[in-house]
Each structure stands twice: as structure tokens, then as C-alpha cells.
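Yeah, one chain of the complex is gone here, protein chain that is, but the others are all in their spots.
Order of writing sets the chain letters: A and B. Residues in each chain are counted from 1.
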Amino acid sequence: MAATTIATAAPATQSRFLAWVGTTDHKRIGVLYLCTTFAFFLIGGVEALLMRLQLAVADNRLLGPDAYNQIFTMHGTTMIFLFLMPILVGFGNYLVPLMIGARDMAFPRLNMFSYWLLLFGGLFLYTSFLAGGAPDVGWFGYAPLTVTIFSPNRNIDFWILGLELLGVSSIAGSINFLATILGLRAPGMSAGRMPLFVWMTLVTAVLTLLAMPSLSVAAALLFLDRHLGTGFYSAAAGGDPLLWQHLFWAFGHPEVYILILPAFGIISEVVPVFSRKPLFGYYMVAYSGVAIGFLSFLVWAHHMFAVGLPLTAQVFFAASSMTIAVPTAIKIFNWIATMWHGTLRLTAAMHFAIGFIGNFLIGGLSGVMVAVVPFDWQATDSYFIVAHMHYVMFGGSMLAVFAGAYYWFPKITGRRLSERLGIVHVLLTFVGFNLTFFPMHLLGLLGMPRRVYTYAPDPGWEPINFAQTVGAVILGVGVLVFLVNVFRSLRTGERAGNDPWDAWTLEWATTSPPPPWNFITHPPVRSARPLWDLKHPEDPDWKRSRSDSRVGVAHGSQVDSGQPSPPPGPSYSDGSPLPELPERTYWPLLLAAALVAALVGVLVHVALVAAGLVVAGYALLGWLLSERPR
Amino acid sequence: MPRRPGALPCWLALLLALGGASGCIEAPAVLSPASRGGDEVLQLTWIIFAIAAVVFLIVTGLLFYCAFRFHAGPDAPTPRQVASNVPLEVAWTVIPALVLVAVLALTVRVVRDVIGPNQAAAATMHVRVVGHQWWWEFQYPDQQVTAANEAHVPVGESIEFQLESDNVIHSFWVPRLFGKTDVIPGHHNRIYLHADEAGVYRGQCAEFCGLQHANMRLLVVADPPDRFAAWVQAQKTAARTPIGQQAQNGQRIFLESTCSGCHTIQGTPAQGKVGPDLTHVASRAEIAAGTLPFSPANLERWLIDPQEVKPGNDMPDLHLDGETITALVAYLAQLE
Partner (left out) sequence: MSASGAAVPATQHHVAPFGKSLDWWGFVLFLVSEALLFLYLITAYVYLRWLSPVSPPMALPDRELTLPSINTAILLGSGVVAHWANTGLDRDDRRRLAGGFVATIALGLLFLAGQGYEYTHASFTPQNSIYGACFFTLTGLHGLHVAFGAAFLLVLLLRVRAGAFSSEHRFPVQAGTLYWHFVDAVWVALFVLLYLI
């Protein structure tokens, strides 16, 4: 790699804490996301264990219905909104600019703003436990259970307002990813040369942008029903409880693809590297991701097969739901074909990736089963569906998250995770996960509905539930092993160089961890595997493929940023200046805090709302009128 | 190190679960329908399950094969960088698509068969189901019967259940008879159940409806025609006059205190509509929507503190003393 040495830059002696609080560096923001969301994962996991302990035996009295209902609601809300969705954003934040050869995201301050809203939104949601009770209506809270008569406490308001905050966070993030991927790719990186993880993040960003507002609207109407006496969800007032379901699932179904597409991207990065072969069928994997994104807007009512929709509608949604299985199947075959006649290195990351394929497959197959409407009439709202969703979200996305963790930990921290502990983690996860969730298919067929805090002993559900609880504990031990691995490796892990896995995408062309400016130089991009081309000049990808191999501007016109030249400071050893570093700024924090204060005011006192909005206006102006961190 | 894609542990888990469960249960309700529509759906279920199993075996077989066959050490040579094969990619796009088209065709056929337009005409009887928080009310307008949590129907006939709610969404699910249909305020969903065999069929609310969603069970009892007629006759008659001092005391207490504000006992001034109709409570197999089997001991447990049995339900702890409870239990236990 670049042999240029860097004249020593005197490190800033300001507070490290403030450096993190005011950062706009996508890598720091990525790390903040990864750590914060993993903490929420642990909380959600504790909630899950509590649920499993309550369900371990019939007629259990460990948790009463009120406690259980709050816990299962918060488990779902936490895992989806505070963990899975944002951890994939965290990976995207860290990796996308590196993978496309950029120095940062398109809007670094907006990036930090998204993070603050995530943190504050999560804390806000959890404050509900201390303020009279957490939301207790399930993570998709069907009206009219959520309207005031049936839920008079403020817990639902915490839920609504928390979701609105998180919605803004997500939408801002999606705008950032779209602008970044569209506009900041290195010269030569046409769409057909982007890493698959970037492709999937792009589609996910489109889905987030288009789907999230539906949840914002649904929640806002619920708030109006609860506090302004409107009747959007009340049949007696001329509204319709089903309106909530349509609006929610119009968001909710694209949401589940938001949760899986980046995971597909991670797997598409890991499998080729550890098979030492390029991804098979790059274009089909990319386009099938786009197809899934498009189709995801056409399937929402398959969550509503039992509500009494007209039969034509039910058949339509069955058809669209089955259609969406095709692009998913394509990917699975492409991954296997990548492994075929490859040279497999069975690292922990690769184990998780292969495990992803097998376990996600089960979730996908049960998904096709529930697209079969008459079967769904039995399976929906039963433990069969609980099995399905956990197979795709845990057996799918979560395993991909672990694969990504083992794969990119060296890049982020400069050290490798222990492979031995990794294999222990793999085994505990595969056994624990399947023991917990596979029997749920059977439980559903036995007639156990979901969201029940207890069950009677006669139908024979108890042994299965007990086995599942054992599985959950095993799974939990696996997570602990992972945490031990992370903490030990941070301090004494084997040092990783730039490219510990002999990989091919641009993030491996810089140091581990990368410098604040990401790259001093990077290899030219003439294919989807710039580092392969560099390391194998006798057999570069661009010679094998028929596509345009010119190094040059990929598309559009190169717009001069029109910025003044960087101030004198640290420089290359030949005297040329380093690119500017992002500066610190606290406007995003102030704006986020002001918005949260305004929302708290909604629950507490209108004066706080006004104050919050005023400060928010000030922060917005300050942000827009101040210098950019470029 | 040989890797597992989750297949081996998952089969182990299934065996374990099945082994553990097999001693205690009948066949899974969804897989043992006792109704006409249910049989067709079951066939379809087995077909899609078979397809899923075949796909699963093929794919995990390939994964295992790759993991064992192509696993190599760090000195292994770099493999040929093959990245595309158009005929193969077309094949694995087209074949799944064709399979799914077939599945869709089957689905449409079964849907049309089991929920045809003739359903309403074929129904011989109507039962109006009202979902409450957290119990089921059954009204038989033609027979002038009101029951709670336990609905009797004649075997071999198609019965229309009209699903109503004036509160939150519930879901009416009796797995051995058919799939579920939601009970939504403002909507008038119907479900048609046709029991082929006499028997008792368990059901449970399947849409989260609040604190006691878990204890909102129901029973559908399919009787041969004569037994059904007898049941109707018995349910139509007013409550039995209490026999014995205790029971008479119990009736007096019931009518004079808050009980009659919430519950109905036909033939008495008690006409409350908040809670279940108790006219024939002793004829039912369970109380509190399947929370407890019916017995004097359980009645007593309920009356001592309903909140201890079913926390959050609408019946408050009335702090009744022992004598009152004994009298009430004696009365209610006679209401067959």
C-alpha cells in the first residue's frame, strides 16, 4: 500500500469525551451506533429471558399479566427499533464511506443528529418503565386497544412519541445514505462496481425513506385519537380500526426488508472472501435486492389475512408474497454457487454466514407457507408466526450481524477477535437458537396463540416451552461468550494489519483502524474488487469481465466543490497537505435534545413544548448558518 | 472444524421437543381437523410442508457438501474465479417461480373451495359471537339462547358465527375446526364452522386484547342432533329454583348484592349485561373463559378473589366472607 509517511500531527489535547460528543466522523458515529444498539440488544435479550422464564412452566406466577405485557411489548420494540434497524445503520455508517472510497458521509452533522435521536428516543421509551409503566400493547399496537378508553395510561404516549423520534432519526439517515452513495463514490466506481453491502444499503435507504412516514402518520393519528378526541380508529365515530393496520403494515412490511437487506449485504461480503472467489452472479444479487425492495410495498396485507379482507385481495397478497420469495431464493443459490469449488476458510465469520443461509432459509420457507392463505388462517397470531419471525430476524439478520462483527472487528479496532471463542459462540448460538425457536412451529400447530403470559397445562404445551427456555439460556450464554471475546480482544487481541482476511473491497486498503480521513490514497477502481485487481495483476477482474474497465469518472459531471484549499497543518512527508478533518459541532446534539424536550413537554407541560421548539429553532438556525465540517 | 448450518441442532431440537411432548398430547390441533374445510386445508398444508422440506434438504445438503468438500487450509491454491453462469442462474430463477405458481394455484383453489360464495346459503344456523374483555358471549337468536364461553352446535351442519365486538379486536380461533377470523369493532366478520365429528373443541382468542388475553378461551361442543336439541331446550329454560337452605340463601345474596348488576340469571330480577350470563353456569365445563375447570371448589376460589385467579378482569375482589361464598357456591352449582 501507500508507503507515504505522515509528518507527525500533534494530537489535540482537548477532552476525549467532547471529541466523541461533538464528532461528525462517520467512523465514530458508526461505533456509537454499534455500541448503543448492542446495549439495547442486551436489554431486549434480558426481556426475552424473563418472558421465557415465565413461560417455562404452565400457570407460572413469575410475571403477572401487566408485567409480562409490558415486557413483551418492549422486547419487540427494542429489538426492532432500537437494535436491529439501527445496528445495520451502524454498520452502514462505518463501512459505506470506506467501501466507496469517500472520506465521510454526505451530511456528517445530519449523521450525528440521527444518532442522538436514536439514543434519546431509546432512553425516552425506557423512561416509561419509571413513569407509570411501559407500553403494553405489542410492538405493533393494534387499535382500538391503544386508544384512551382501553389504554388510559401514558405508556402508549411514550410509545407514540418515542417512535416519532426514531422515525425522524431513520429518515434523516436514509437521506444521508442516499446522497452519499449517489454522490460520493470514488472515480471508476460505477453502480456495477459497488460492493453488495453498499447496494443493499442503498435499497434499504429508499425503503426507509418511503415507508417510515407511514408509521409516523399512523402514530400521529393515534395520538390525535387519544388526546384530541378524533375517531380515526374508532368505528363508532366513523373511523375504522383497520386503518391502523393498513397504515402500520404499509410501514411494517418494508420494515422487515429494511431489517434483512443489509444483512444480505453483509453475507454477500463475507462469503466470497472466505470462499476466495468473487460473489457469483453479482448483478442478479444486486438486482434481486432492488426487486425485493420494490415488491416489499405490495405485500403488506399478508399480515391481515384473518381480518376479513375480500377474497380477491387476499389472493393478490398471497401472490405478491410468493413472488417476493423468488429474488430471495436467487440470492441463496448465488451464495452457494460462490462457495462451490471455492477454497473455504471456516472462520467464525464464515460459520455465521453459512449458518445464516441455513437458518434464514427456514424462516423464508415458513414465510412462503404463511403466504398460503388458508394455512395462514391457522398460523397467524400463533407461535408458528413467532417462529417464522425469529428465524428471519435472528436466524437471519442477527447471524449476519455476528458475521459482520467477526469480519469487521479487526478493521474497526485494529485487533482480531479470538477465533476459538468465536467457534464456541457459533455452537452455543446454533444450538440455543434452534432449540428455542424451532419447536415454536410445532407449538403454533398445537394451537398456542402468541402474546400469552401464561398457558394451561392440559394441551401438553409445557415440555416444549420448557425446552425452549433452556434453549434461550444457551443462547444467552453464547452472547456472553461474544461479549467476553470482544472485551478481551480489545485489550489483548492479536493485532490486525490493514487486510487481515485478504479481502477485496476498499475498506481493506487503509489502516486498521482507518485514519480520520479514511484514505491517503486508494487503489483505482476498475471492478467490484479493487484489491483483488491490485494483488492479482495477472488475473484482474476487469480483464475477465466484459464491462467497461476504464478508470475514470463513472457518471455525471465532476462538480468542483469550490472550497478554499486546506489550511496549513499536518502534511504528507512530501509536503502536500492532508485532507481536512471534520470539526466538532454540537448543533446536532442541541437540536436533538430540544426536540426530545419538546416531546417530554407533551407529556408533562406545554411550556416545555414551547421552550423545546424555540431552542430547536435556534439550534436549526445555528446549524444551517454555521460552517460545514469539511 | 465441520460447521453446522443449523440443520443438525434444529433436528435435534425437534426430536427433543417431540419426544418430550409426545407423551402428553394428542396430534397437533391444526394437523387434525375435524371439519370439512379443515381437511382440504390440511392437504394443502402437507403439500407445502413437503415442498419446504425438500427445498430445505437440498439447500442444506449443498451447504454441508460445500463446507466439507471445499474446506481447505491457508496454503490451498486460489480457485478459479468463476462468477457467473447464465443458464444456471436462469434455471434457479425459473424453477422456484414455477413451483410457487403451482402453490399459488393450489392456494386459490382451496380458498375458493372452503370460502365459497355459497357459504352463507349453506349455513343452517346462526350464532352471534360477541368478544368481550375477556370472555365470549354466544347468542342464538333463532333458539333464543344466550350462553357464555361454551357454544354447542349440531354435528354435520354448517354454522355461521357472526363475530362482533364493541371494545377491542379479538380473534376467534378453534384450530380443529378451522382457521381464525378476527373480531373487529365496526366490522361484521363471519366464519362458517362445520364439525364432522361430535366432540369438544378447544379455542382461544388469538389477537392480543389486553391484560387477560391469555385467559380468553372457549369451547365449541359439537353434539349429535338430539343432544343438541336437548341442550337448546335446557338453555332456554329459566334458572332452576334453588333447593336447600344454603342455595336459597345464595340466591337471596346474589339478588340483593352487586352480583345482579353485572350478571343475568333468567327468571330472576338479575339482568346485568356486563359479565357472562350465569343462568346455566353449572352446565359448562369451565369458568372464567377457560381459566378454571368448573367445580364448586373452583367457584369458591373465584369468589374468594377473582383478581387472584385472573388479574385485571372486570370482576373486582368483593371481599366476601366465608359464609357468603359458601351460600353463593351452593346456589351457582345448582344452575345447570
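One rule holds for everything that comes next: contacts are C-beta pairs under 8 Å (C-beta built on N, C-alpha and C of every residue); 3 or more make two chains touch, one makes a residue touch a chain.
Everything numeric in this text was worked out from a predicted model, so none of it was measured.
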| item | value |
| --- | --- |
| Of A:78, A:93 or A:216, the one touching the omitted chain in the full complex | A:216 |
| Options A:114, A:275 or A:518, residue touching the unrepresented chain | A:518 |
| Residue of A:231, A:516 or A:601 in touch with the missing chain, whole complex considered | A:231 |
| Contacts of subunit A with the absent chain, listed as residue ranges | 2, 101-104, 106-107, 110, 171, 174-176, 178-179, 182-188, 209-210, 212-214, 216-218, 221, 224, 228-232, 235, 237-240, 242-243, 246-247, 250, 308, 517-526, 533-534, 537, 540, 551, 553-561, 579, 621, 624, 630 |
| Where the missing chain touches subunit B, by residue | 186-187 |
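Throughout what follows, only the chains that are shown with their structure count from here on.
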| item | value |
| --- | --- |
| Subunit A-subunit B separation of Cα centroids, rounded to whole Å | 35 |
| For the subunit A and subunit B complex, residues of the former touching the latter | 64-66, 69, 137-138, 142, 144-145, 150, 234-236, 240-242, 275-282, 284, 306-308, 311, 314-315, 318-319, 322-323, 325-326, 329-330, 332-334, 336-337, 339-346, 350-351, 354-355, 357-359, 361-362, 365-366, 368-369, 371-382, 395, 423, 426-427, 430-431, 433-435, 438-439, 442, 444-447, 449-456, 459-464, 466-468, 471, 536, 539, 541, 544 |
| Subunit A partner contacts - residues on subunit B that touch it in the complex | 1, 3-7, 9-10, 12-14, 16-18, 20-21, 23-26, 28-31, 40-41, 44-45, 48-49, 52, 55-56, 59-60, 62-63, 66-67, 70-72, 74, 76-85, 88-89, 92-93, 96-97, 100, 103-104, 106-108, 110-112, 114-115, 133, 167-169, 171, 173, 175, 178-182, 184-187, 189, 202, 204-215, 217, 290, 311-312 |
